[in-house]
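I am attaching a structure below and will ask some questions about it afterwards.
Of the protein chains in this complex, all but one are displayed in their positions.
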């Protein structure tokens, strides 16, 4: 019997091989006619403003807010899935209402945070 | 344990035990914190402060009442909430201690008279307003005292500290009651995360405050990672993270003890970190200095209670049987902590940093009590926590009163001649420092006595002697403050002692009274503390 | 594959993270090292779960993930606020830690 | 003997009152800081009240009962912290009683001395006297406590008023001296705390419950192993040796004694340090008899070294206050010698010495204080020929000095003689060496007297004061009372009426005790005998044979 994840790994390898082949092959296949302007970063044809550091400059910190919100809710989902999967079995075990109350409490608790973020403008992008 | 009871269909699942009455204080605090978040969300800015203060006070009182009602019925120890929490006599004592300590802490947090508008950063909108208003002139964070002025006009503060404090308090309560290591870990985070944030909210010296927050956060997270790895190893050893299961496994297991002791070591690193025991103390001075003083007070008092409550529980319940194998290491840790606290405290010139080192030394003393796996040790530790908490709270209360134009004047030299400017404040501070030094007729002495006698009874005589020598060394730096206050002449441009508002006054008074009371009539508290052993 | 290997890997990752915390100066990098440590713990939890034959470890891994996420949020909040104060939007300036 | 039953409540409240009177006085004075006149009157009132109380205590102390075997009298006891087995328990034996009375006598005298003392900038006389009264309260507590825990509490609490007394009202280097004093004492106290806890734990093992009651602990002592005793003894010993400065632990005393205000110095050296020797007698010997016997040679060595060493240093001092402080170190050596030579005669001598030393050194300090108040300097070299301008003063100084060197006819002679006679049988070598100290004592006292009082007028302080006339120069701490009595007269006046009032009781006591020590010895002897019994050694010299 095969490991159930083996095909997935194979697909991973195939896709990886393809992608890697593509990125490495590209320089060998295409022509090379460099000039300085080509190598500058693209800024609609105007002279590019000098970049402070290699690698594309600085991250606007404000995006962290989105990242934080995402993490909060993503984690909420992590708990909802096991709940969802096993809810029926709990119902069958006689704990249906208990589990329902629990999940409702859980979501309401997250709701507190959500309401807070909303009211304090955390969800406003302008 | 938790929700792993995923079973095959058609099987009747017993509902997890929930003793609502026993855990009511905890639920009240956490629920109150959630509501506080909503208050924060829905009320207009000028109403938040009063409503939050009233609400927080209400929550604390309700929690205390429910705790009192439950504890006075001399309940049997229960393990509840799906075996995650153990509500036994030490838990009840520690809960009581935490709630009692939280009251003055929150009073100080709520105070807006010492620093106009409160010690915390004003809310973002106000800052924006200050900017766009273009008043500028270098002092945009400087406000005239309008703290009780008309609504909408008052300098506000970040009222999020109230829910933060409540959440942290709830975390601490869960921490000391946790019956398994996972719950303990979650509680550890619940108590830590708000504290990290609170550290960075100072109205003055914001960079220092934020740097403290970053440092506390990074090192705290580092510490909890160690804790967690310890949990994992112990889980690997015992197949469960229940404290009693670990104890059983260590008693009867043929498995190599490497996992057990490696796990314990890592676990303790995390816990000792929280208790700011040297050599895991590096964050303490910076954070104590950088954080807003009310937060420092809260942190110094309550976190210590939580950390040592948890250490005591873990050592007592899970590792009591193997104590002879690990005790040597903790001896070393305790000695290091006492030495570091006492010796480095000597070199400090900032009062807050000095108290931080003092807290490191005290952590060493406390460790003595927790190492004694006896009921006496538990009781002594808990009493110590209670006593130390109130004293240190009041100390920080006093520190917050000595100010100059730049905010708090916490440099030691600025305290010169304080007794002349304000004999009362100097007297109170002297009394508190003597309590920290462990002079009789203060709670510090009774507490030290309780802890040291337990340690001595459990065969730690050398450690006790070292501890006493360390106390003598530590007394020197307390003395320096007293010398400064009483025997030096005040500088002409020295700081002033602000007249505290009702809240801070109450907090300091409470701290002083308890310090005195526990020094003179400690019997009720001692009896309550020795009400029973950890269950689990 | 023997579960011990996973444990060794976990220990290795944990050590890398710990060393990273100790030697790096950039707050965000330190922060990532801590996350690495937490995930190393997750790996060992799951492995132990397998060894012990119960699911506790896996559930714990869930909880650890949550906590890690909460830590990320708090950490990012603190780091964000410090950059706002410093009028700098770059995380590369996060080198104010002097242990 | 007390049978070890712990009285749970009540008893004779006299000692409690003796403790509370100064406490209340101090509290009242804190309220009166802004009004010096009222403060002084109130303080004196409380001090006299205390003196009356002490006399009542003396009167109610029954020598007969003590001889019949009652260890403590005037007992009072209420439970304090049941968890620790502590009581608020007071009671006195003869030894404690004389110390309490000595305190009660000295305090009003000192208040009189302090009546118009010039205090440092910004200090109030109310605070000064409040500290004095609170020091007195803690001293009463220390001497009267029959619960070891309570004793310890007072032992530590005693530091605080004295610390502030030195630190706030002392001389130029008062900060240094105060901190040094505090730290030494605190360190000692904390080491003692370790032993105290050890005692407690030991009692847990021995009788199943923790106790601090002195009588109970004394009974347990017999069954405690010698090694345990030695450890516990050492803890107590270090604390007491620091307090009663025995040789290697004495270095704080010259500083504290010299920098303290005169009132503080007298109280410190005269009474407070006696707590150390008192502790030897009350705690070290009865509670750790075996250990005491084992370690006695060590202590005796220290004591004798102290006698000789301190006397030598005293000879070499150029500072009057330090000189007096060093003489005290030597005297404490004698007391320790008496205590650790285990005979009732030596015990009685040591106890009497404690009282007498309080009086003689007290007077010496007062005299020094008066000199300094006139001349503004502590250097011996700054004075000379004072007897020419202030003969009365010179006479008083001579009395004090002679008492200090134990001239027959003064009080110290009786006690020193008892000590030497009593210790000879058990520790002949040490006694002989100690006797050398007497010679040094004569040397330093007389030399001091000669340099300052005799000969032509000389020295910056004396000449300067005379030049300035009665007005007093800048920085000179001239007593206004002094100036008042010598209006238009000398710049270095003789004793004022108030000063005579201060000195009279001291001189009277010095002489009376020198000739009639009997009443005091009567009070002391039964307790000394009981102590002897508790140590469990045969008494080489019977008490009955002491000089009457």
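Here the chain labels run A, B, C and D in written order, and each chain numbers its own residues starting at 1.
The criterion applied here is as follows: a residue touches a chain if its C-beta (ideal position, glycine included) is under 8 Å from a C-beta of that chain, and two chains touch if they have at least 3 such contacts.
Everything that follows uses one rule, which is that contacts and distances are computed from a predicted model.
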As a check of understanding, state which of "Phosphoribosylformylglycinamidine synthase subunit PurQ", "Inner-membrane translocator", "Branched-chain amino acid ABC transporter permease" or "NADH-quinone oxidoreductase subunit H" is the UniProt name of the chain not shown. "NADH-quinone oxidoreductase subunit H"
What residue numbers in chain A mark contact with the hidden partner chain? 1-2, 4-8, 10-12, 14-16, 18-20, 22-23, 25-27, 29-34, 38-44, 48-49, 51, 54-57, 59-63, 66-67, 69-70, 73-74, 77, 80-81, 83-89, 91-92, 96-97, 99-101, 103-104, 107, 110-111, 114-115, 118-126
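By definition in this document, only the chains that are shown with their structure count from here on.
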Between A-B and B-C, more contacting C-beta pairs sit at B-C
In whole angstrom, the CA-centroid distance of chain B from chain C equals 25
CA centre of chain A versus CA centre of chain C: separation in Å? 18
Using the touch definition from the top, which residues of chain B touch two or more other chains? 3, 6
Sequence positions of chain A contacting 2 or more other chains: 82
Please output the residues of chain B touching chain A within their complex, sorted ascending. 3, 6-13, 15, 34, 37-38, 40-42
Contact residues on chain B for chain C in the complex? 1-4, 6, 182, 185-186, 189, 193, 196-197, 200, 206-207, 210-211, 213-215, 217-218, 221-222, 224-225, 228-229, 231-233, 235-236, 239-241, 282
Once bound in the complex, which stretches of chain C touch chain B? 7, 10, 14, 17-18, 21, 27, 30-31, 34, 37-38, 40-41, 44-45, 47-49, 51-52, 54-57, 59-60, 63-64, 67, 70-71, 74-75, 77-79, 81-82, 85-86, 94, 96-97, 99
